[in-house]
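Note that this is a trimmed complex: some chains were dropped, and none of the rest were shifted.
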Amino acid sequence: MAEAVETMEGWFSLHDLRSIDWPKWKRTSNKVRQEAIEEFIELIAKWEEVETQKKGSHVLCKALGHKADLMFMFLRPTVEQLSDIETKIEKSKLGDFLIRKHSYLSVVELGKHRAPKDVDLRTSPRIRERLYPILPKWDYMSFYPMNRKREAHANWFTLEQSERSKLLYEHSLTGRKYMEKVRQVTTGSIGLDLWEWAITLFSNDALQVKKIVYEMRFDEASSRFGEFGDFYIGIRMTEEGLKEYLAVSK
Amino acid sequence: MAEAVETMEGWFSLHDLRSIDWPKWKRTSNKVRQEAIEEFIELIAKWEEVETQKKGSHVLCKALGHKADLMFMFLRPTVEQLSDIETKIEKSKLGDFLIRKHSYLSVVELGKHRAPKDVDLRTSPRIRERLYPILPKWDYMSFYPMNRKREAHANWFTLEQSERSKLLYEHSLTGRKYMEKVRQVTTGSIGLDLWEWAITLFSNDALQVKKIVYEMRFDEASSRFGEFGDFYIGIRMTEEGLKEYLAVSK
Amino acid sequence: MAEAVETMEGWFSLHDLRSIDWPKWKRTSNKVRQEAIEEFIELIAKWEEVETQKKGSHVLCKALGHKADLMFMFLRPTVEQLSDIETKIEKSKLGDFLIRKHSYLSVVELGKHRAPKDVDLRTSPRIRERLYPILPKWDYMSFYPMNRKREAHANWFTLEQSERSKLLYEHSLTGRKYMEKVRQVTTGSIGLDLWEWAITLFSNDALQVKKIVYEMRFDEASSRFGEFGDFYIGIRMTEEGLKEYLAVSK
Amino acid sequence: MAEAVETMEGWFSLHDLRSIDWPKWKRTSNKVRQEAIEEFIELIAKWEEVETQKKGSHVLCKALGHKADLMFMFLRPTVEQLSDIETKIEKSKLGDFLIRKHSYLSVVELGKHRAPKDVDLRTSPRIRERLYPILPKWDYMSFYPMNRKREAHANWFTLEQSERSKLLYEHSLTGRKYMEKVRQVTTGSIGLDLWEWAITLFSNDALQVKKIVYEMRFDEASSRFGEFGDFYIGIRMTEEGLKEYLAVSK
């Protein structure tokens, strides 16, 4: 029987995608819209305060396509805090104009399969930075969940641990080639949500998101073992950007 | 032909997931909201009375993500009682603000594949506790349905009974490692709902839910034979928690 | 090329599942509700008249879970009569408060694969009872559609007829063990609806529905060749039960 | 590399399935209903004029089950004409009470795989009748799309042309057995819609639809290579039938 690789987990993660009910938003009064925006900006300010204190992190994007209009990613130490964020959004004035489209719960995960043996991983600053990451404020965020196959000819979970380590190491070399251009956060979601892992990519060049995932698809870890679902991509939005986005000219 | 393992069944089980129509809930009057909450708290009180009398059990959670807002699990001796609970919720005042998202019908199941031979299982207190369990009031509940594969290379239902027993035994050893941290209720749903079984996990540490399912995925019973769908996770909610959750500040 | 087994067909069958729009139903006036119920009870009375005359049969259930609230099964000599029933429900006052969730069209089917050779099947009372069955008024009804696989390693439709007959015979033996507890109506739907066959089970013990389908899953006809979708289960509802179900306390 | 069989195409085809919003239809005034019906009957009259002139053909059915209430099939020389029909329905008064449920675009297709060599297919009256068919006004219409498998053990598109011809010929023999009872129109939809082909069957006996598809499933072309989705069946509706269907008693 293949052995599970020990993993380390950091902050819990929630991807939260919502669409704006534009006809309803446009129909409402200027006053309500103004209040809704102001209140939401305050909410964002509180999330930023959390990030400043390194007690969590978040990114807000304008999503592309029909899948959603807004795409959030939140990192927090507990699922309670993530759940509380959801409730805050629902109860906010803006929440009345948002339609939930998708969400994804996971937890920042590091495999120990190639961990250095002479380091105390729990206290290593380099490890802690990866378990409790401040999400890069880069222009684009792409998010996709994935599984490893459990088929007759390609069963990740019956592979020897050494084989899995080797494949993941090769896979990481492709990632390293893009290190300057693309940052990656891997979160695990077995037992938490529909897929086994979720990958979130950040870049200042939207094309590099395509380039890295394309190149990685030829790595054996993906070509033989990867199962992919949908991909969600968004453009980072500042508070000013959000205000502009929600502005309705009369 | 492989032989079916004899099973013992206990209480019927209903998982019931509902979303709150927040805009409608916020729009309604304070009075209606107050009445709806009070009436629902009374409903919960009746369910608790049932549990006190050991005639059933239930848990109420705040679900994470877009899948639902509220997640209930009910255990009752008959499907009529479960159906009646559904109707009570529909007819309640709060019911007007709830949207059904999902449900799952099953029945608590114990396989006899490794049953001790010198015990009368029907009267054994240890067995009865497992067939008619009072659900743990732990902080987190995770629920997922599953099948066993019936494919060319991996057909659970054509395996010899001894082989199935062996694989399930190995699988149970992984479960035992988490005994202090995670409790599990297995329910069968062949003939009752979409999947063959449903697993409900309880823990006081959300991370342990991920840890146990991750580790179990390497057991042959899962790696070769398991088929998984969606996972639903929630945070247990007390009456006070429910009131707070439903409170709308003006 | 494998040969098709000749089949005999009896009444056409429609499973019809609908949810109640409870908020709308509760919002409407007592008078409208009363009229809607009375009119619907009259409709049921006409269906019962048809059954009394042995020109068809039907069962009305309260369905479990989010899939539907009401589950009907109708048997009639023609699809026109089934279509007319659908229209009658749509046009009824209660119809304004019902939401269509699912339906299934099929026809009562008997395979001749083990038919006695010295009997005129068309006139045999035993056969006629099975082709034109009065549905048992037992407490529970479970309905599920199914296919036989057409895969590389398990292709039902390329098996020799004798092999198929053998597998179905074995399968029927499992059914016979439950004869006192579970009655089964098999309907064919190739060319009529999404799946190839539909199975409808009746029992006075909900647990036996689970027991029989579980045990049958180990029969080779299921373990190797069966493909299953969703299962729908309901509790039979009398007119009085329907009135009570639809009653709204003020 | 296997070679594509040359095909001949005739009229474009649109299957159009819509449900009636019964509560809305019943709520509206008698006057609006009357106007809507009259206008729609005029629309049908124009389609009949087209058919009389042999510039197209159509059938209107009352569909069975929850999939739709009305099922149209239209044949026209151009996709523009089909698109125009859709728009006419949307803009009609009745259109306000119809909900689009499904549609399918394809084109009448004849394979030349067994075409006689001494006939000019483009002018042959027998061929022209099949490419530009006036749809039979028989009592039942059944429609289903299908693919041919491209799997390891059964790849239609890598079979030698002679092998495909042989399998299709065998398949056609089963069809011929039903010639008096069931007429078939095959339309191709590769590049046009979700599946590769669509089959539309007409019969005066609903049971024969089941019988032919059942028997054909044992043909190797289906048992090894066929992939099937949903089946849609309806009862042909005359103008009088439509009026009666839409009539609302007060």
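Letters A, B, C and D mark the chains as written, and numbering starts fresh at 1 in each.
By our rule, a contact is a pair of C-beta atoms (placed from the backbone, for glycine too) under 8 Å apart; a residue touches a chain by one contact, two chains touch by 3 or more.
Only a predicted model underlies this, so the values are computations on that prediction, with no experimental measurement involved.
Trainee: Copy number for the full complex, please, knowing 4 are shown in place.
Mentor: If we count all chains in the complex, we get 5 identical copies.
In this text, only the chains that are shown with their structure count from here on.
Trainee: Give me the fewest steps it takes to get from chain A to chain D if each step has to go to a chain it touches.
Mentor: Tracing touching chains, the least step count from chain A to chain D comes to 3.
Trainee: Taking contact as defined at the start, I'd like the list of chains shared as neighbours by chain B and chain D.
Mentor: Of all the chains present, those in contact with both chain B and chain D are C.
Trainee: When chain B touches chain C, do the two copies use mostly the same residue numbers, with over half shared, or different ones?
Mentor: Both copies touch with mostly different residues.
Trainee: If you average the CA atoms of chain A and of chain C, how many Å lie between those two points?
Mentor: Measuring from centre to centre gives 46 Å for this pair.
Trainee: Among the residues of chain C, which are close enough to touch at least two other chains?
Mentor: 152
Trainee: Going by the touch rule set out above, what shape does the chain contact graph take here: line, ring, star, complete or other?
Mentor: line
Trainee: Kindly provide every pair of chains that touch.
Mentor: A-B, B-C, C-D
Trainee: Could you pull out which chain C residues touch chain D in their complex?
Mentor: 1-4, 7, 9, 12, 14, 16-17, 78-80, 82-83, 86-87, 90-91, 95-96, 100-105, 107, 150, 152, 155, 157-158, 188-194, 196
Trainee: Residue numbers of chain D touching chain C in their complex, please.
Mentor: Going by the criterion above, the answer is residues 20, 22-23, 26, 62, 64-67, 69, 140, 142, 144, 151-154, 170, 201, 206-207, 209-215, 217-220, 222-224, 226, 229-231, 233, 235, 245, 248-249.
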